[in-house]
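Apart from one protein chain that is not included, each protein chain of the complex appears where it belongs.
To keep things simple, chains are lettered A and B as they appear, and every chain counts its residues starting from 1.
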Amino acid sequence: MLIYAINRILQAIPVVFILSVLVFGFVHALPGDVIDTLTSVETDEDPEVRAALEEEFGLNKPVYVQYFIWIGKALQGDFGKSLVTRRPVSIELMERIPATIYLAVVGIGLSILIAVPLGTLAAVRRNSATDYTAQVTSLAGISIPEFWFAILCVLLFALHLGWLPSSGYASPFEDPQKSIWYLILPALAVGFRQAAFTTRLTRSSMLDEISKEYVDTARSLGLSERKVIYKYTLRNALIPTITISGLQLANLLGGTVVLESIFAWPGIGLAIFQSIQLRDFPVIQAGVLVLGIMVVIINLLVDLLYRVLNPRVGLG
Amino acid sequence: MSEQQLRARQRVDTVSADDSVWEIRLRRLRAVTKNALQELYKSKTATVGAMMIVLLLAMVVLTPVLATHHPTKPNYRVRLQPVSVEHYFGTDKFGRDIYSRVLYGGQRTVLISIAAVVLGLSLGIPLGVFSGFFGGRFDAISMRFVDGLIAFPGLLLYLLIITLAREWKLEGFYNDLILVFALGVNTMPEVARLARGSALQEAKKEYVEAAHIIGEGSAFTAMREILPNCISPLIVNATVRLGYVILIVAALSFLGLGTPPPTPDWGADLSVARDHMETHPMIAVFPGLAICYSVLAFNLFGDGLRDILDPRLSER
Partner (left out) sequence: MSEHDRKNPLTQTRREFLATTAAAAGAAAAASVPGAAVAAPKRGGTLRFATRVDGRGLDPHRNIIYYVSNPLAATTQGLLDLNTNMEIVPGIGEEWDISDDLMTYTFKIKKGVEFHNGRDVDAEAIKWNYERIMDPKTSHSFTRASLKEVKEITAVDKQTLRIQLKAPSGVFLANVVYYPCNLIAPDSADQADTHPIGCGPFKFVSWKRYAKTEMVRFENYFETDAAGNRLPYLDAIEGYPKKEDKVRLTALRTGEVDLIENMAYSDATNFKKTQMDKYNTWDIPQVGAGYLAVQAKKGPFAMSAADGKLMRQALAHAIDREAIHHAIFNGLSEKLTGFYSTSSPWHMPGIRNIKEFDPEKSKAILRKLNAMNTPIAVVARDTYSYMHQTGELVYSMLQEAGFKPTNEVFDNPVLRKKYKKADYGIDSTANSYRFEPDGWYSRNVLSSAPSTKLRTGYMNEQVDKLIVEARSTRDFKKRKELYTEVESLVNDDCALIYTHCIPLTSAATKNLKGYQPAFAGPFNINGGGVRTAYFA
């Protein structure tokens, strides 16, 4: 196990390296002149100003040299400063990443809370009304565009009923109550889709487990149905649910851009999107890299967890 | 397999001397189709999904016939009209017929999604099969590359690719190709992994060894022998993926990164309709429903297909 873990970690290093090359390449191939974004159309271009700005942001060197300078500094935790705000990139990211993680974690948590009982129930009472309801709802959940659902929610809960705020954010550490207030709608929008996924998954892996031999054996030994289901089956059936939820969490890190824009949620996805439009390349590069590393780490942890929970899987 | 089916198959395989190759092939095809349809019938979900897809494709093909108005021609005298005999779904803020726009938008979206998934398959399958088959350094490098792409969180890779291509002066259909490319590249990693997994399993089997002994070239073996045997999970994946890609196309256009207006587009139309959500909610209803319908169709079909193709689950 330990060797496997070390091996996987070693494998992750080239992945991060490739990711850094990819993002750097993409960012520097973005069309338009970065310096243009810092100057106005109402003045003549001043070569001196251009040279000074290029010098300041290291744009006067060949691209590959820029890459090595960037990655070298990034390894020491220095991502440079934002082209637009001129504040250190680390500040820009640290302001935004927590909001995204907050939304993603609560969204996934919410989805598990809804999906696991629902999926289990659906599997246990197969072909019952509960099962059909669960199946139809979850199919709807994965078929409705998230942003449309979000807009409809705002229309209903914020505008017509006036129960919840339509947009905004408060830090959970500064003002927990207000923070939750703001979180409900976005988390609902994230959670609904994720819950639909997870319900389907839980249901099918439950069915998988129920049809296994040990269940019959347990039943024949006279264990109560309840005990069989909740003590043995569910535990095994939850393994894929947990792993997939972990992967979904990784996916949500950059995947909530649209919701962040609808709810004016100050997350990192939206920040990167806006930085792309402004060609704020230090922020894009660092943002994607940091998120990418988080994705790699989450995937790694999920993978290891899966193997710990499920020792039958070979370590190959 | 029923008696009848068996007999049918036998009939197909009995080849008389005067049958031409084409006749044999045709007969086989007919039998296979018939079998497939019979299988399809067994799964309710697949049947419903297939019917929905057929309807969807029919609308895609018949769009020019079904549409009642020019999709992009504005007429401010009839803007924001309610549902009527003249305008089945009403008109939008530019006075364009929403019904016709939904049709034309659907045509584009469905074609883009299909093209993107096909691109993803045609990039991912060879990559996956070859890395699974050859292993070694090629496998290591290509899989790290794939991991690098996967580590790109959420929508950010799409955002970068589309922004990258934005300055290119492309018209109409060619502009859609950028979307196709971005979506295809993003579909590729998952396909490659899936194909690699199956190829790894298949490569160990005897018939592959046998092909080796006969002396078939390795690349040829890989494609010819392994591919047919790992195609079914790929088909299921591709079907479900189609639904997902439609959602992504909509989300990207909602963010303003789709094909430029006035091209009819579900996501972009929703984004414009959002301004009139309160006073004219119906404008936002139809494109949203259209998205739901198409995604649902592919999801249902994919679900059913999985049940049919995966014998382990066929009991459900």
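Methods note: contacts are C-beta pairs under 8 Å (C-beta built on N, C-alpha and C of every residue); 3 or more make two chains touch, one makes a residue touch a chain.
The model shown is predicted, which means the values in this text are computed figures rather than measured ones.
Although one chain is not drawn, its touching partners on chain B can still be listed: residues 72-74, 76, 79, 93-95, 163, 166-167, 169, 171, 256, 260-262, 272, 274-279.
Although one chain is not displayed, its contacts with chain A can still be listed: residues 30-34, 36-46, 48-49, 52, 84-87, 92, 95, 154, 158-159, 162, 164-169, 261-264, 266, 270-271, 274, 277-279.
What we mean here is this: only the chains that are shown with their structure count from here on.
Rounded to whole angstrom units, the spacing between the C-alpha centres of chain A and chain B is 24.
Only residues 11, 14-16, 18-19, 21-23, 26-27, 29-32, 139-140, 142-148, 151, 155, 159, 204, 207-208, 211, 250-258, 261, 269, 272-273, 276-277, 284, 288, 291-296, 299 of chain A touch chain B when the two sit together in their complex. For chain B in complex with chain A, the residues that touch the partner chain are 144-145, 147-156, 159-161, 163-164, 166-167, 243, 247, 250-251, 254-255, 267, 270, 274, 277-278, 281, 284, 288, 291-292, 295-296, 299-300, 303, 313, 315-316.
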